[in-house]
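Up next is chain A:
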Amino acid sequence: MPKLTFKTDNCKGCGLCVDACPKGVLAIAKEKINKRGHHPVEAVKEDACIGCTFCATMCPDCIIKIEK
Partner candidate 1 sequence: MVVFDKPHALADLPMHYCPGCTHGIIHRLVAECLDELGIEGQTIGIAPVGCSVLAYNYFNCDMIEAAHGRAPAIATGVKRADPDNHIVFTYQGDGDLASIGMAETVHAAARNENITVIFVNNAIYGMTGGQMAPTSLPGQVTQTSPYGRDTNHCGFPIKVCEMLSELDGPEYLERVAVNNVKNVKAAKKAIKKAFENQINKKGFSLIEVVSSCPTNWGMTPQKALEWVEEKMIPYYPLGVYKDRTAGIVKGADK
Partner candidate 2 sequence: MADKVLMKGNEAIAEAAIIAGCRHYFGYPITPQTEIAAYMAKRMPKIGGCFLQAESEIAAINMVYGVASCGLRVMTSSSSPGISLKGEGLSYLAGADLPSLVVNVQRGGPGLGGIQPSQSDYFQATKGGAHGDFHMIVLAPASVQEMADLTVHGFDLADKYRMTSMILADGTMGQMMEPVSLDLNVKPMPEKPWATTGTKLERFHNITNSLSLVPEELEELNFKRYQRYAEIEKNEVMYEEYMMEDAEICIAAFGIASRVAKNAIVEARAQGIKVGLIRPITLWPFPKAPFLKATEKVHTFISVELSMGQMIEDVRLATECRRPVTLVNRAGGMIPSPEQILEAIKNAHKNGGAN
């Protein structure tokens, strides 16, 4: 199963990764606030991840690392 790692503190919560994910793995964590004051992204259905890298491709802040 692919492993997702986020540099959560650099996330600006733009949500482009959430939209890019074909499997609904990601969501913006509305209840969390990171160091920069944004609601960061988190994996809510990591089991569904297929490691397609679409999320990281669309991330403007390069916060997503993907391992298979």
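Note that in this section a residue touches a chain if its C-beta (ideal position, glycine included) is under 8 Å from a C-beta of that chain, and two chains touch if they have at least 3 such contacts; residues count from 1.
As a selection rule, all candidates are chains of the complex that A comes from, given by their letters.
Please read these numbers as outputs of a predicted model, since none were measured by experiment.
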{"item": "Touching partner of chain A in this complex, picked from 1 or 2", "value": "1"}
{"item": "Candidate 1 contact footprint on chain A (complex, rising order)", "value": "2, 9-10, 12-16, 19-20, 36, 38, 51, 53-54, 56-62, 64-68"}
